[in-house]
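The structure follows.
Apart from one protein chain that is not included, each protein chain of the complex appears where it belongs.
When the chains are written out, they are named A and B in that same order, and each has its own residue count from 1.
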Amino acid sequence: MGLFVNITLDGITNGMVFAALALALVLIFRATKILNFAQGAMAMMTTFIGFTLLNRGLGYWWALVAVLAIAFVLGALVERVLIRPLQGKSELNPVIVTIGLLVVLEGLAGAIYGNSSRGFPPAYSQSGLTIGHTKIAFSHFDIFILVAVLVLMVGTLALFRATTLGLRMRASAFSGEISRLLGVRVGRLLTLGWALAGVAGALAGFLVAPTSSFSPYFMDLILVYAFTAAVIGGLESPVGALIGGLITGLSISYVGGYLGSGLQPLGALVLLMVTLMARPEGIFARPTARRV
Amino acid sequence: MMIGGVHDEKGRQMRQMRHSRHTSTGRWARALLAGAMGLTLATTVLTTSAGAASTPGVTSTSITIGATVPLTGPAAPGYDEIAPSMNAVFDWVNAHGGVFGRKINYDYLDDGYNPANTATLTRKLVLQDNIFADVGSLGTPTQAAVQSFLNSQKVPQLFIESGCDCWSNPKFPESFGWQPPYTVEGKILGAYIKAHFAGEKVGYLTQGDEFGQDFIKGLDMEIPSASVVSRQTYDASTLAGPLSNQVAALKAAGAQVVAMATIPAATALAMLPAAAIGFTPQYVISNVGADSPTVGPLLSSFTSKGGGSAAEAAATAGLLNGVITDAYFAPESNVSNPWVQVEKKLMAKYAPSTYAKYGLDGNVQYGVALAYTFVQALQAAGKNLTRAGLVSAIEKSGKKFVTPGLVPLSYSGSVHFGFQGAEVIKLSTSAPPAVTPTGSWMGSTPVSPVEVTNVGSGPVRTYTGKPSAPPQKLVSTS
Partner (left out) sequence: MSGAGNLADADLLPGTPPDAAGADRSWLRHLRLPEQPLARHLILALGGGGILYLVTSSLSPYNDFLVGEIALYLIALAGLSLLTGVNGQISLGHGAFMAVGAYTIALLMTHTQLNFILELLASVGAAAVLGVVIGVPATRLKGPYLAGMTLLLALALPPIADKWSSTFGGDQGLTTTVPTAPGNINPEEWLTWIELLGALITLVLLANFLRSRFGRMLRAVRDDEIAASLAGIHVARTKVTAFVISAACAGLAGAFLGLSTGVVSTGEFPLPLSIQLLAAMVIGGTGSLMGMWWGAVLLVYLPQWSTSISSHLNLGSDVSAYLATIIFGAVLIVAMIAAPSGIQGGLRLAWGRAVRLWSGLTRKQIQPTRTG
């Protein structure tokens, strides 16, 4: 019983992290219909920058704020410089460009930070909370993860539903041409979408790093799990990203706990394929008119 | 496409169709000839122009050796320190006239731990770069991929950086191991567990591959199977997060001792969630994953820089306290040991950038010791240096080589393993720490005498000899 509880709690915590990165993927896909394969690597890079700041003596919270700001700029930069020139051309181009960016970022991180072992501090204690007489696999840091991701989700929803800016962003994503005709600066809003995605990714990086082997590749598997989460949730909605994240996190955790950690990617693949066969649009996709 | 006129494409096509059976042999011959000439030109550029030396890689003034090691990729952390440390020894040798007047050139290439790359790069080293021997290449799958190639080419495959018990195989006489086989380690640590934790419940946490399987083979030869309550594994290639499930299962089974065959990253990723759920067994960890300057930084994340308490920080530093592991040379924290002193001087002088980054940690010591073993092999092989001569020199004189090892090497005509013994040590806050440029890491004290055994069913016996001291020449000139 204890094992099951711990595995489930583990799954929830992991799922929240997948949800944060999935949200980044969703934001970008909504804006530019592109799947950013470099999202994990961008998060990795910003986390490494955070590592440098922490080593220079900056306090944890200041470092986090600084990293989120840097991630905002990085996301915007990538959109303007790399993605904008590809608008309107074949579907393959952005896939290759984002993969190229993934490769470059991992190489840069390796070149700058080298191969040596390092750890990354968590925001709060990772010691499990005590319930009754037993320590469970849920710590203050895990609570922080839950809260941080929920705040991110609520913030994003609030932005989209309750602000004019959000309305404009949704309009640009829905129909760029008409929005332009109505005076919306579509280009700027696409860039903003990428910038916000960068922030979401950077947060995910900070949340994952303390419990990973903090190397240039530490976000690779997280990215594919986040992709699974995003697809399950329907690549269109923040709520979908959250639910998809939880489903993916729990599934992976059960597979790992009862079948073996090596089979976790296979578990995610099966989950993805089942979703695609049963409900390809994802759980929370809005019914869209079929574009002929 | 214009219609009509001489340049009517369609018309030309139709005329062609009428003449399709009458291909112009002249044009064909010319095209093929041109193609062949062009390609022959290209190939003369590609064809190697290396003259066949009597012994490849050996001239009167130099010896060229090669290796394939992971310098990039997920397998690189730690292992990329070994080759530069080896070069420190070779640079020292070269600065003092080389071996019989020959300087050693060490050409090590990055295979990224991918056996397909290893196959290509090893062929490059042997067939194009004409190395004398392959020395200090790393990895079980990678070196297994080229073992039969190197042996068929009669190129010595020396001192493979892997503890697989597959390197001492009469079918492959050119291949030699060096570090203690994982089975030997498992037996020595298993014997310690049997002696000191008799009756306690034991759990295993091992890497799912050869490393873990061979280690378990050794453990099982010593620990009674009734005592083993849980056997957990993890997969190295998908290692991305904490091994919480495995740790939770070990706790649920009530394991009081946990024997681990883990790489440093996995050691940390097991100890962290264990501490988080209040699981504090006696850890007994293979030396592969228990070097404190390597594992320490990974564990330091448990110390919260954000909002944790001082007690938390102390607890982190203490996570390695009491861990039992093994060592086959004097650990870096043993600052009065003459070998440790020599290694530090050597690294500071001949590999200053590596030393500045890593200090003297387990991987650096490994590289220095391995390279020095090779130098002795060259000396034993004599001035008239051949590949066969080198191999037989190792088999005949290997046992007498002077190395930092706590036991002598085991090389003989029938045994191609190097070290087959170690002492059991305990990491302890009361021992003098290992100081490196990255910080001060927990030192260790021996808790058993030096022991030797083999990969088979032989017993674990105490070794009564003394470790050799570094030769005067090395001490005075490094």
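Quick note on the criterion: contacts are C-beta pairs under 8 Å (C-beta built on N, C-alpha and C of every residue); 3 or more make two chains touch, one makes a residue touch a chain.
Note that the structure is a prediction, hence the values are computed from the model and not measured.
Asker: Out of all the chains shown, which come into contact with the hidden one?
Answerer: A, B
Asker: Which candidate, A:Val5, A:Ala66, A:Val95 or A:Ile283, sits in contact with the chain we can't see?
Answerer: Checking each option in A:Val5, A:Ala66, A:Val95 or A:Ile283, the one touching the absent chain turns out to be A:Val95.
Asker: Which of B:Lys103, B:Arg123, B:Lys349 or B:Lys396 touches the chain that is not shown?
Answerer: Here the residue in touch with the unshown chain is B:Arg123.
Asker: Out of B:Gly208, B:Pro273 or B:Gly418, which is the one that touches the chain we can't see?
Answerer: Counting the whole complex, the residue in contact with the absent chain is B:Gly208.
Asker: In the full complex, which residues of chain B touch the absent chain?
Answerer: 1-2, 5-7, 9, 12-13, 16-17, 19-20, 22-24, 27-28, 31-32, 35-36, 39-40, 42-43, 46-48, 71-73, 76, 80, 84, 109-121, 123-124, 127-128, 140-142, 144-146, 148-149, 164, 166, 208-211, 213, 235-238, 353-354
Asker: Which residues does chain A use to touch the chain missing from this display?
Answerer: With respect to the unshown chain, the touching residues of chain A are 29, 34-35, 37, 82, 85-86, 89-97, 99-108, 110-115, 220-221, 224, 227-228, 231, 235, 260, 262-263, 265-266, 268-269, 272-273, 276-277, 280, 292.
Note that only the chains that are shown with their structure count from here on.
Asker: Using Cα averages as centroids, what's the distance between chain A and chain B in whole Å?
Answerer: 35
Asker: For a test of understanding, state which residues of chain B touch chain A in their complex under the given definition.
Answerer: 71-72, 74, 76-78, 80, 208, 233-235, 237-246, 248-249, 251-252, 264-265, 268-269, 272-273, 275-278, 294-295, 297-309, 312, 315, 357-358, 438
Asker: Once bound in the complex, which stretches of chain A touch chain B?
Answerer: 2-3, 6-7, 10, 14, 54, 59-61, 110, 114-128, 130, 134-137, 139-141, 208-215, 217-218, 220-222, 253, 256-257, 260-262, 264-265
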